[in-house]
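All protein chains of the complex are present and in place, except for one that has been dropped.
Up next is subunit A:
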């Protein structure tokens, strides 16, 4: 048994790889300590936001990058995660991990039902139906006032763990970093697993995948459910350092930004999703310093990448 696990682990990661992982983690911990010790709360806030963007992009990566299905509903899943986690915190005073998990599970459950749509539809029809779902959810966030606060927005109590309240970005940072790393590791494992290969087989050709015994229906359902679950987790993660949410932040524009992140980062590439989220997360903040020209610069960057790097800005690393 032990040998079997060891053999599986060795297929997943080589001794050299394990050493690199260990070194990477040590460097990451050192970087994190450095950041919390020296950087201002503002810098840590931006880093926290970027990590939420990474998790959100990982969620969309599962359905678009791995399984090749269109989805324009991720801002909605993200919103479901935020509202669920926020309400669990507000009403039950639950620890952050429970709120986080609740956000992911509720979004995942709804994603499962949305997955049924994908069984009959593809391409533009699937895109439109998921878009409609996203719009419907935003209407719900805006109008279900007793639950979501409606147009007044929802104030969320600070996240807690063992009675300790995460009142600042600095306090929440280790938490956000840990959760992001865990989710990143899980998505990386999914990427190299049999399930990941099956998802990519569906992406390449549903007929070919079915002909080798892959249950296409099950794969699509799995992709939508996992994707929504991860987007919900991103929402829960947001509530660990932000105490207010308004439906305006969860509309179609947000969906397009997430989609841009994944597509311009490099569709189908894990590094592309992560790198795209980092680049666009930071770019958005940096462009705030050049108010008059930010839309032009942003648009110009997008056009250049589409022209000269259509496979994504990180297409040169790790595409499978």
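Here is the rule we go by: a contact is a pair of C-beta atoms (placed from the backbone, for glycine too) under 8 Å apart; a residue touches a chain by one contact, two chains touch by 3 or more; residues count from 1.
The rule we apply is simple: contacts and distances are computed from a predicted model.
Taken from the listed names "L-lactate dehydrogenase complex protein LldG", "Flagellar basal-body rod protein FlgF", "ABC transporter substrate-binding protein" or "Indolepyruvate ferredoxin oxidoreductase", the protein name that UniProt assigns to the chain not shown is "ABC transporter substrate-binding protein". Set against the missing chain, the residues A:167, A:208 or A:304 yield one that touches it, A:167. Only one of the listed residues, A:113, A:144 or A:244, touches the absent chain: A:244. In the full complex, subunit A touches the hidden chain at residues 12-14, 16-17, 20-21, 23-28, 30-32, 34-35, 37-43, 45-46, 49, 142-143, 150-153, 155, 167-169, 188, 191-192, 242-244, 246, 248-249, 270-271, 285, 288-289, 291-292, 294-295, 317-318.
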